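Supplied in C-alpha cells, the structure appears directly below.
A single protein chain has been omitted from the complex, and every remaining protein chain is retained in its original position.
Just so it is clear, A, B and C label the chains in written order, and each chain counts residues from 1 on its own.
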Amino acid sequence: MARRMRHTVETSAVDLFTLIEKKLSPANAKRETGSDRLLVLRVPQDQLIASLKLLTEEMGLKHLSTITGLDIGDSIELNYQFWHSDRIVDIKTSVSKTDPRIETCTPIIPGAVLYEMEVHDMFGVTFQGHPWMDRKLLLPDNYPKDLPPPLLKGTSSEKIRKAVGIEK
Amino acid sequence: MPRKLGSAVPEMIRTLIQPPVTEGYPFKPLQLSERFRGKLDVDPERCTGCGVCALVCPVFCIDMIDVGTRKVGDRELPLKKPEFDLAICISCGECVDNCAFNALELTRQFELATANKQDMVMRKALVK
Amino acid sequence: MHDTFDKTVQDRKETSAGLMQYSAENLVPFGPIHPALKEPEYFKLILEGERIVDVIPRIGYVHRGLEKAAEQRPWIQNIYMFERTCGICSFAHSTAYVQAVEGLLLYKLPERAKFIRLVVAELERIHSHLLWIGLMGHWAGFETLFMWVWKDREIVLDIVEAIAGNRIHKSLATIEGVKRDIPEPLIPGFIERLKYITTRVHYYRNVVDTESTLLIRTEGIGKISADRLEQLCAVGPLVRAAGIPRDVRRDDPYAAYNDVPMDLVTKSGVDIHTLMQQRLDEVVVSVNMIIYALEHMPPGPVKLRVPPVVPKGENASHVEAPRGELFYFVKSNGGRMPERVKVRTPTLANLPSALEMLKGHTLADVPVVLTGIDPCFGCMDRLSFLDRDSQKLWRWSGEELRQYGIHHYFPERKK
Partner (left out) sequence: MILTILQALILPGIAFTITLGFIFEWLERKTMARMMGRVGPMVAGPAGVLQPLADFVKLLYKEEVMPSFADKTVFRYAPGLFFLAPLVSMLFVPVIGPSAVASFSLDLLLIVFILAYATFVVAVLSYASASSFTTVASGRLVLQYVSYEIPLVISIVTPALLVGSLSIQEIVQAQSSRWNLLLMPFSFAVYIVALLAELEKPPFDIPSAKTEIVAGWLTEFSGRALAFLKLSKELGLVFGASLAVALFLGGPLGPVPQSIVPVEIFYTTYFLVKLFALGLLIFVVRTALARLKIIDAAVLFWKILLPLSLAQAFFVLVVKG
C-alpha cells in the first residue's frame, strides 16, 4: 500500500495528543479511551471555555466539526469535536439535567452558532450569551413548552407525536 | 478569458441538429440496466416460511401470517408464510440477500401504480 | 380559506420571536415553499428596496427525526434510513455511518470493497457537482446551461444504475464491505463514457468563463474572506475555493483514497464564479480518480459476514461528501441498536457562511448566492416527528407526511 501520502503534520501524531493533554492538564483534563485517530478528553464544565480558547488559539485546532449532545442518565454530556489534519479531538464536558446551562463558545468559535442552537432545541441546554437563544432552529412552532426536549431518553417518539398532534 | 456575448450559440446549433435526448417513456419502453431493483417477487415453492426476511427488512413491510400447520416428525407445528406490503417496500434487496432458499428476487418491473392500496399487498407465498 | 391563512400568518408572527420589529420594512418571505428552493427552508429576508439587510434562517421543514429513530432500529437497518437523509449525497451518508460502526468492530475491510466505495463515492460527487452547476444556470436564468449539464449528468446516473441498481439510493454500502461487486465486463464502457464527460466539462468551463451575461450574475457576487470562512467552520468546495486546502479525502484518507492519486483543486477567492470553476475542476479530478481505481481494482471478496451486535464504545468518522465534511458520531452500549447516532451535514456547517454572503446583495442574487453553498436541506434537517414505533403501526407512511404538512400550516384544520 503506498505510504500514506499526507502533508507532514508538524508534530507526529502521537505526541500531538500528549501535547494537547499536557497543555490542558492545568484544566485537569482526563484522557479517556479513544483510538489512534480519536483523542477524547474530559474537562469540567467551568474549564471548558478556557480549554477551548487554548485549543483554538495556541494549538491551531480551528475547525469545530460539531457539538454532540448525549443523554447519560442524570446529566447531558456535550462533546466538542474538532477535526485537525487526520485526527479528531473530542473535548467532553457534562451539564446537569436539573440546571442545563453552559457558556456559549461563539465568541471563540463563531461557526458554532447553529450547532449550539441545535443542541438547545434537542437537549434543552441553554448557552448563555448566544445571540439567537430565543429563536428555534429545528423544532416546529407548535412544540409545547412543557414537553421535555425530544432527544432526551425520557421523551419517547410516542409522546412527541401526541404533543405535536399527529396522532390522537 | 475574453468575455463574449452568446458563447453558447455554436453548441446550440450543434444540439439543434442532433436528435433530442429525451426518452419518450410513456410511448416508448424505457431500457433499464439489468441490475435494476424493482418490484419484489417471491417463489412460493421455495419459500419455507423461515421468517429471516421479516426480521431483516429495514422498513418492516413483511409480516409472517399463519397458514396452518406442517408435520415435523410426529408433531404438528404452526406454519407461517411471509406477506409483503409492497407499498412500503423500498426495494433495498436486504431480504433477497439474506434468503437462504433464494425464494426472493427483485424484478425489473417498476410500474406499481394502482387505484386501491390493497393490491400492493403480495400474498403469493401464503400457500401451504 | 382566507381567514385560516391570515390566522396562521398571525400565529406565525407571535410564535417565532424576534420578528415583530421587522414588520415595518418590506419583508419578503423567501420560502418555505418557493420555486427557487428544491426543499423547504425559510429565510426571512429583510429588504431595503432590493438590498438585503438581514436574513433570519428558519429550517426544520423536512426534519424527520432520524437521530431519534436510529435509536430504535438495529444497526444494519439504520443504513437504509441514513441513506435516505439526502436525495443527492446518499452514498456519502451510508459510507460515513458504516465507517463509524466499523471503527468499533475489529474486522479489516476487504481491499476491493475500499476501491468500490471510492468509485461509487466519486460517481456521486460528479453527479452532485453537475446537478449544482445546472441549478446555478437555472437560478441565473440561463436555462440552456441547466438543460445541457443535466443531460450529461444522466450518463453518470446510468453508470451508477448499472452498478448499484438504483440511480440515487445505491443501497450498496454495508457494515464491513459492499453488497455487490462492480460488473467487470461493463468497465471499458464506463471508462469511455467518463472520458466523454471530461470533454463536456471542459466545454462548460469555457462557457462559464466567457458568457458575459452569466459572468455579470456570478462574478463578484457572494464574496466572503478565507479567514471568515475559517471562523465559521465552513467545509467543502466553498472552503477550497477560498484557498484553504481542507479535504477529508486527502487529510484523513478513508476507503481507498490513500492508494489513488488525487490532486487537490483550490482557488484563490470565493465568489459564485470561482465556486463554479472549483466544482467543474473537481469533476475532472474525480473522473481521473475513478478511471485509475477501475484500472487498479484488486481482486478478492467484497463483503465479510458480521454479527448484528456492535461492542460497547464511541466512534466518530467523517467523509468528504460532495458539499463538504459529513460528520457521523456513533455510540453503542453493546446492544443490537445504537445508543446515539449524531449526524452533522455539510450544509449546516456552511449555512452561517451563506447568510454572511447574502448580506448586502440584492434580492435577485438570493437564489444564486444561496445555492452557492449548494444547500441540501434534506441533509441538514434530519429530526422530525413522523415515525411511529408502537408495534402495530411500525411503518412509515406517506399519509403521515401529508398530515404533518397540512397540520403544520393550518393547525385548526381537523384531519
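Here is the rule we use: contacts are C-beta pairs under 8 Å (C-beta built on N, C-alpha and C of every residue); 3 or more make two chains touch, one makes a residue touch a chain.
Fair warning: this is a prediction, and the values are worked out from it, not measured in the lab.
Here the chain not displayed is in touch, across the complete complex, with B, C. Within the whole complex, the absent chain has one touching residue among C:G141, C:P245, C:P298 or C:G360, and that is C:G141.
Considering the whole complex, the residue from B:Q18, B:Q31 or B:Q118 that touches the absent chain is B:Q18.
Contacts to the hidden chain, counted on chain B, fall at residues 5-6, 8-9, 12-13, 15-16, 18, 20-22, 24.
Interface residues of chain C with the unshown chain, by the touch rule above, are 2, 6, 26-29, 34-36, 49-50, 137-145, 147-148, 151, 211, 213-214, 216-217, 362-367.
Criterion: only the chains that are shown with their structure count from here on.
If you average the Cα atoms of chain A and of chain C, the two centres end up 22 Å apart.
Between chain A and chain B the centroid-to-centroid distance comes to 41 Å (mean Cα coordinates, whole Å). Residues of chain C in contact with at least two other chains: none.
Put simply, chain C touches chain B in their complex at residues 73, 76-77, 79-81, 84, 144-145, 148, 151, 154, 158, 161-166, 169, 171, 179-180, 183, 203, 206-207, 209-213, 215, 394-397. The touching residues of chain B, counted against chain C in their complex, run 1-8, 11-12, 15, 21, 32-33, 35-37, 56-61, 85, 88, 90-94, 97, 106.
Across the complex, chain C is touched by residues 1-2, 4-7, 33, 35, 37-38, 40, 62-66, 68-71, 79, 81, 83, 85-88, 90, 109-115, 118, 122, 132, 134-142, 150-151, 156-158, 160-161, 164-167 of chain A.
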